[in-house]
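Quick one: this structure, given as structure tokens, is what I'll be asking you about.
One protein chain omitted, others in place.
Coming up: chain A.
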């Protein structure tokens, strides 16, 4: 008896784990993975589980939902598992739903309500079931015994539209329940709606209370078994309630009543109870809502999008077009897409302020930086723009630091010249994986459409191109589909570098592709950086970005583990050490001249730390070596050059984007709800 019971439990466990692993692996449900690891040591065991599922217990499983199985598991073998998986699962559901409903909310700044607050409640209120169930434990004699509880957090304005539901588990003695909103500091010895800045829909009479002791006829009464929802619309500052999935409406008329929420402090989801036996359960997203809130939101999203699309420009239609053309043109010029810019100017009959040679010069310098040949870039800058770097010692220092890093990497020309196998050539840029420049988020799109991205046009000479394409057709076409500019450069890499890097060629191609994919996903970060002035913040932005991509890069590095300091050349290493000393000297000189600079110190430290590891590419500071790190310095240099020519150091397009993004964020701060449906990235597809 005892034994068969345990066999059953064990089987259930096996099946459930399989279910988890199989069905929900895509959700990357952490519990699933955890449990698989714990239960199965070998793949044979997993296959056994599949076998069991298919043969023995299929009838048992039929009709059971994932959640039910989960509960079964926790009931039968709860002690065998660490933690409460059912709860974890709910938690996971909750997070997914909240993310989907309120994508514009930054929960680090403004967390969403997830449960009732055990602190922010009247003493007559009892909480249970992860602080989701509320029951009344007072005397309930009269309205003086009313008691409320608020959610843990207020509703963030960036929600745009916020919604929560409450299920009436029991109406208790009289069913004097109120569901609604209140501000922090409101008296908790009251039902929502009675006091200033509080709103409530009451079950006993179906009235709506709006900061007043007397309610207005609003909707039907509610009682045990009903699900009451409260929806806050921060776009038009209204609120309406739902009953069992039906909107009760907020349209103002003689009979009905609409609480107007303008000029509000932060509002919290609130429930109030007044008589013994009253029990309600909250749903802040733990479960699917009865009311189709997503449908309601989609209407408002469509409304706001059409409002933006139909924004009247009136008489200024012509101006508008000129402005847009100017923006595109200046963006192309800024990043040195010379030929494209010229073609665009010809087609639209617009003027380009900067002359062609200047554009080409900048393009050349940028390409040098992006190829990791910072030394040459510095030389070229000094030659073409004398005085520029002298007047901007910060920039010079940053460049030199980068040069040092590139020396470690083995890409800078000062160490490269020691290597016989990698000839210095004007036409191909050998070195580590050479990615396309990232000037901001939009470049991914522009690259795809633009005919003339730097690496494509210049990075590969016609002969070289043909040859390499023949050799690696499959690979280059694969990556070309996602980011045309990255494929030729990765081909170059294999051409010029040692044999081991040729081996890793397919890997780098794949990783390139992946990088460009992830680039799309995290666009938003780039805009905000695009508008900031200081280069350090740009670097920070890229840093964060880098962390996400770390996994991919590691896989590349693993495959070419024979990568060596300065390309493995002794002379080069010596040169690097010497350069390091020069850099140290420069730093000290700057310190004397301009005072201490923490950023410089950090930069220098990080760069020098690379030498402390046997494998700098796989060390805690190794991400510095990533070619992507070149972009920040590249754009800083480009901006500096442009500024020296009295040209804007940011392309107006990026400024506009950045400004729009900032505006939307500002809207969230000033509690203008439409920001959640007017996100910039919604319009960048």
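One rule holds for everything that comes next: contacts are C-beta pairs under 8 Å (C-beta built on N, C-alpha and C of every residue); 3 or more make two chains touch, one makes a residue touch a chain; residues count from 1.
Methods note: contacts and distances are computed from a predicted model.
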item	value
From "Armadillo repeat-containing protein 8", "Auxin-responsive protein", "L antigen family member 3" or "Small ribosomal subunit protein mS31", the hidden chain's UniProt protein name	"Armadillo repeat-containing protein 8"
Hidden partner chain, touching residue among A:96, A:292, A:355 or A:582	A:292
Chain not shown: contacting residue from A:141, A:246, A:601 or A:669	A:246
Absent chain, residues of chain A that touch it	219-220, 243, 245-249, 251, 253-256, 292, 295-296, 298-299, 301-302
